[in-house]
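The excerpt is restricted to a subset of chains, each kept in its original location.
By written order: A and B. Residues from 1 in each chain.
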Amino acid sequence: MITFAMFGAGRIGKIHAANIAGAEGARLAYIVDVDRAAMDHIAKLTGARPATREEVLADRSVDAVVIASPTDTHAELCVAAAKAGKAIFCEKPIDLSLKRVDACLAAVRRAGVPMMVGFNRRFDPNFAALKSRMDKGEIGTLEQVIITSRDPGLPPITYLKASGGQFRDMTIHDFDTARWLLGEDPAEVYATGSCLVDPGLAKIGDIDSCMVVMRTASGKLAHINNSRRATYGYDQRVEAFGSKGRMIAGNVAPTTVELANGDTVSADKPLHFFLERYAQAYRIELAAFLNALAKKRPMPVGAADGRAALVLAEAALASLKSGRAVKPKF
Amino acid sequence: MITFAMFGAGRIGKIHAANIAGAEGARLAYIVDVDRAAMDHIAKLTGARPATREEVLADRSVDAVVIASPTDTHAELCVAAAKAGKAIFCEKPIDLSLKRVDACLAAVRRAGVPMMVGFNRRFDPNFAALKSRMDKGEIGTLEQVIITSRDPGLPPITYLKASGGQFRDMTIHDFDTARWLLGEDPAEVYATGSCLVDPGLAKIGDIDSCMVVMRTASGKLAHINNSRRATYGYDQRVEAFGSKGRMIAGNVAPTTVELANGDTVSADKPLHFFLERYAQAYRIELAAFLNALAKKRPMPVGAADGRAALVLAEAALASLKSGRAVKPKF
């Protein structure tokens, strides 16, 4: 039985809390958040005890922490948890600053605790099946990857201001997906973008629409397209092209119902957003963390993966500013 | 909080037990089965206490029973539970004999307890969406319905011998779906069938492939096709044709992955069988039972629905034998 404490009682915290509560071999002992009501809500749902950070870290019975608090607290909590000897599941990103990420990772390494980063796409059954079938050679040697990742709508400006910008906040998932699918690190990153959804974003130095092209040392090519607007739901697709064929993982719809009438033949829109689309991925992700802990195996998505995706985001930012392909320094 | 006892620790019992254990506002107090190991397994999974039928019915704290034991025990258990004042959720069919069904229903009526019959198709999100959108008029006035319902493979001969035959065992679900979608009872039933999967079934007086056509008093037409063999998975589809259009509810696949290679463009087969396809339907079905109990509302699928589907199965059998359309007597 692995005993958990959860930092953060927001949207994602709630999901992870429910998944821990429902997982075999796990129990959620503590929930920590500055928002008393949110904390109590999770406590009530799961039986976890509201607590302070200090209580949690001091309790020797706590084996692992899930860090789902605001981004700017991730690195610090990782370091504190590592020092207290807890295994760490940290939501992405580890931090918006590569320097702080490096310091955090050094602390984790010194403490020798396992750390996993929450790139949920890798656990989506569709993307995972694509990857695993690709690894079995079903499309031969991989040549090109296209990642389409578009959010249903613009988040509030306060969220965006603290987000680190589209590359670090949104594309970071796709950078990880690209690395994972390519099986190789991009050697060159080109990125461009625009404020098409809200021209006002230019004022805060952000963009809401972007396209990225990357090339690996062996010549594989990857494209990412992002938008903060998709009226038709959460658009999350992957296309992989290889020497023997193409594999596509598409969107997920709530039902298979199809209506044909005098106008068109129509089907359901994709599921609305990440809470719906990745509900299953969050469960599988947590189970993978538990399984790695229980069997003392390497984490399926390591701290280094969290760092590498940020390196690509930084390279994209440099490319956006310079108009040149940038070589990421991992 | 509604307290449950479960009769039957087999495949379906296990599903209902887990769903009760996971449902808000419900708890599973007892599990009853002659198979000690199966009973203990559910007890361990859910915290229910293994018990005898007598203990369960004598316990005033038990509000409701789920009857998921072998078919030939359903009617008797319903009667006993009704006399003990328990609400009843009974798996289909209530019984294979219309006479015993009528006796059972009379006992339930006298006792005044609520009774629901487990026609899970009605709670499948795809069929439910089709029905609800149809009721909103999206295809105008309904004219024709086609129900395709094909099992992946032939069950063991011992199962088949006790099953009551294809119409009572398998088509009974589709008879219920037809009644539900048509919103009207068929006035005429024609059925024909063959032993195409296993010619040996003729020896036990059964068939494995059948086609049914029904007509309602207002002239609506319905077709059902069944087979005990579908190498490509569980084929469960509905097509509804109305004055303004057509609505189709299709199969459900495990992933959206599509492979294009030198041969074809291919996608996942449908989910394998009812445990996979109707997992969600079973959860929603139980929640609907709970909700009706809690709010003292009419059961979403009543005992009379269980009876009516059997009446149609009997009519189909009579038609198969006579080669004529038969008027079911509800």
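Simple rule for what comes next: a residue touches a chain if its C-beta (ideal position, glycine included) is under 8 Å from a C-beta of that chain, and two chains touch if they have at least 3 such contacts.
Treat the numbers as computed from the prediction; the structure is a model and nothing was measured.
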Subunit count for the whole complex, all chains sharing one sequence, 2 displayed = 4
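To be clear about the criterion, only the chains that are shown with their structure count from here on.
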Rotation angle superposing chain A onto its copy chain B by C-alpha atoms, nearest 5 degrees | 180
Could you state the distance in Å from the CA-based centre of chain A to that of chain B?
-> 40
Chain A contacts chain B in the complex at 22, 125-126, 129-130, 133, 138-139, 244-252, 254-262
